[in-house]
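Other chains dropped; remaining ones untouched in position.
Labels run A, B and C following the written order; every chain starts at residue 1.
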Amino acid sequence: MPLTPEQEEEIKAQRATPRQTLRAVSEGMEAHLYTAYPVLDHGFVRVIDYMGDDAAIVQAARVSYGAGTRHVSNDEGLIRYLMRHWHSTPFEMCEVKLHVKLPVFVARQWIRHRTANVNEYSARYSILDREFYIPEPSALAAQSTVNNQGRGEVLGPEEAARVLEILKGDAARCYDHYEAMISDEGQQGLARELARMNLPANVYTQWYWKTDLHNLFHFLRLRADAHAQYEIRVYAEEIGRLVADWVPLAWQAFLDYRVGGATLSAKALDCLRRMLAGEEVTQETSGLSKREWREFREVLGNER
Amino acid sequence: MPLTPEQEEEIKAQRATPRQTLRAVSEGMEAHLYTAYPVLDHGFVRVIDYMGDDAAIVQAARVSYGAGTRHVSNDEGLIRYLMRHWHSTPFEMCEVKLHVKLPVFVARQWIRHRTANVNEYSARYSILDREFYIPEPSALAAQSTVNNQGRGEVLGPEEAARVLEILKGDAARCYDHYEAMISDEGQQGLARELARMNLPANVYTQWYWKTDLHNLFHFLRLRADAHAQYEIRVYAEEIGRLVADWVPLAWQAFLDYRVGGATLSAKALDCLRRMLAGEEVTQETSGLSKREWREFREVLGNER
Amino acid sequence: MPLTPEQEEEIKAQRATPRQTLRAVSEGMEAHLYTAYPVLDHGFVRVIDYMGDDAAIVQAARVSYGAGTRHVSNDEGLIRYLMRHWHSTPFEMCEVKLHVKLPVFVARQWIRHRTANVNEYSARYSILDREFYIPEPSALAAQSTVNNQGRGEVLGPEEAARVLEILKGDAARCYDHYEAMISDEGQQGLARELARMNLPANVYTQWYWKTDLHNLFHFLRLRADAHAQYEIRVYAEEIGRLVADWVPLAWQAFLDYRVGGATLSAKALDCLRRMLAGEEVTQETSGLSKREWREFREVLGNER
């Protein structure tokens, strides 16, 4: 359970008192504000605040491109045009602030996206809770044998059981020792900033994370991707669901041009033209390496 | 007059239809939304959107510093503590989006603040209006003789008149020629992206500019400073008035610690300690250069 | 002539005294250091300093991806892999510092690339030179009729002559007045920070501009593109020639995957799969808008 009853009450209170504003309002996002959507076993994502909506993107684009945007008759067409031509600045005019609870090893990947504002719970000042990410057995996979970073097959039940026992046991013991070290009963009590070093990377932390829509799309493209680690992908997917309701037109354009799209190299485009002209192109005649050829065929949907 | 009647109508309409939101609301800022506050002869600043308020700063800080913030009993004390100790991330949790109309030479200084999102009116796509900044006679000053960048005395009335005649005449002629070059009557008409090169730097442009409160304070500290060029300072001062109503506690802390404060070097602190101990310190015995000594004395309020 | 004899002498001196270093050295870049390559009528680009080479990209990638990079046997393959999969951080490990002289309206576009360090010649402190960009007649084009931002046909000789006369005349007159206003002979002399507002946007400025290779590639992709304005494109192309000698492997990967490549949307990929399966797809049956269809056909090389 990611939330305590007190937290549930607090969220209910935050959602109970609407106020008036003259700002742009996204009804889709208002429906989500403050609600904590569970992710993994103890984590969550919730929207604390947002700025702008689809119309704000259009408004900024029309300032920038002025007469150049008049021929694009509607908002949807303009937003698709902006996405297609990598005009990123209008998307930067929207901003979102999330409250996220997540395991430390996920936070370590996430923080690599530098263009964001972050306030993380500090284990120098405060005591971390006894909450650790313990994967579902279905998420326990072997090291991939074809890919140096990904996961391969799911572990068999026996090995999975061994792994879970280890993870649970070490988390419990490390946390017991963390508590024992900081305790000031009958001893001085180790400084928190030192004691935390004993906690494994599956302990949960939390932060406020604020970014603009352009950078959020970049984050989602990389982290909701099939090659991303499962444990960060589920956060990205949950955020995606929120964005779909916040800025539905921008979200559709993002799905079409970024998520579902593909970038082809000059060499790959050359192959394509030859294939469309009726030539039988093979890896040997393609000019592509074996790996590039395999990726190219995947884009064309022939193999996966 | 910075606004056309149509624009005045549009602002009235934007302010006429409040909607409900669950987000943090700053009443002080709501009162300013969309209204265009005149700056210089044709410019303006207006707030298009904002995110957060004083409470949002406190909320983010309490997440970060947890138990460490409990002893600071109230919001004001905590915000002052954050400002004093350069804890910048909680201030980054607030965001503001402005619509600004400004001369190009001011825009060129402004854009040097890189941590912001910008959508500027494009003179490649659109035709610039016939609007140029012509200073008030009181703003026409001579090159400073003590400072290599600032202004000195106000020009005498004759010289001022000559300058104004030049500025007005050149602006009008350059704009006439701009129009003549892009006209497609009886000729092909020069591309806008080329014709714009004939317009002087006092022509007005406009943009949407979005930044977070921490970076806005940095901008204001540099640009509302007495050493900043008058023509950007008046924008910074106008923005300051808006910020004062948006986040009044943060604004007071900013005034006390940044605007009214001063940074002293190790050498200057050493002088200070000697002075407080009763020693008569002079520039010669201070270890400071003449220029540093003068600046030090100014901070102490002895001379200016 | 972009350089004075004194400047030519200075460059010769800078190139005359090699020193020893233990750092990574790119012989290709050493050959270019300090030399000013002319761009437009008075502009130039020259390399002042650089950090890293192709091997530095590889070195950083191998730290990051460790065992994951071992199967890619050579540097070229690894660099191509990084470029293909948008692994941008290893490219950020190279840095370059350029000295650029350029018209103000080009500088205004250029500065929109925010992830760079800039020191621009200040017209508050110093007096700008009497140098203005006056286009070649072949660069004087009409506003495009199909595209709201680009250029169309080259102007006829008569109209071109009129335009050139205007540009030269206004530049000369505005500069004469600039000099007259700042002169302190027989008058106080207007402050430089004010007088500069009378100078048109084709006046030359100069700056030191430092950025990393990843962000430089992003700049080059947008600014060396056929849709970029000619006057910034020639700078991007000149910089591209320098980069090709600095990091030849990264440059080739950039050409193949970014410059010569193309991004296709999910809808376009679907069309492609149907076409490769033998179906006759038209704009009407494609699910693409007319504009998207035209761009898609261009990528396939069928029309332009």
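Quick notes on this one:
What we mean here is this: contacts are C-beta pairs under 8 Å (C-beta built on N, C-alpha and C of every residue); 3 or more make two chains touch, one makes a residue touch a chain.
What you are looking at is a predicted structure, and each value in this text was computed from that prediction instead of being measured.
Shown are 3 identical chains; the number of copies across the whole complex in this structure file is 4.
The definition used in the following text is that only the chains that are shown with their structure count from here on.
Although chain B and chain C share one sequence, what matters here is the overlap of their interface residues, and that overlap exceeds half of the numbers used. Annotation: 35 Å between the Cα-based centres of chain A and chain B. Averaging C-alpha coordinates per chain places the centre of chain A 33 Å away from that of chain C. Chain centres here are Cα averages; for chain B and chain C they lie 29 Å apart. Shared interface positions of chain C, i.e. residues touching 2 or more other chains, are given as 148-149. Listing the residues of chain A that touch chain C in their complex gives 65, 67-68, 71, 77, 80-81, 84, 86, 148-149, 222, 255-257, 259-269, 272-273, 275-276, 289, 291-292, 295, 299-301. Chain C contributes residues 103-105, 108, 111-112, 114-115, 118, 122, 124-125, 133, 135, 139-144, 148-153, 155-156, 159, 163, 166-167, 170, 173-174, 177, 180-182, 184, 187-194, 196-202, 229 to its touches with chain B in the complex. Across the interface of their complex, chain B is touched by residues 14-15, 17-25, 30, 33-34, 49-52, 56, 59-61, 63-69, 89-90, 92-93, 95, 97, 99, 117-122, 124-127, 206-208, 210, 212 of chain A.
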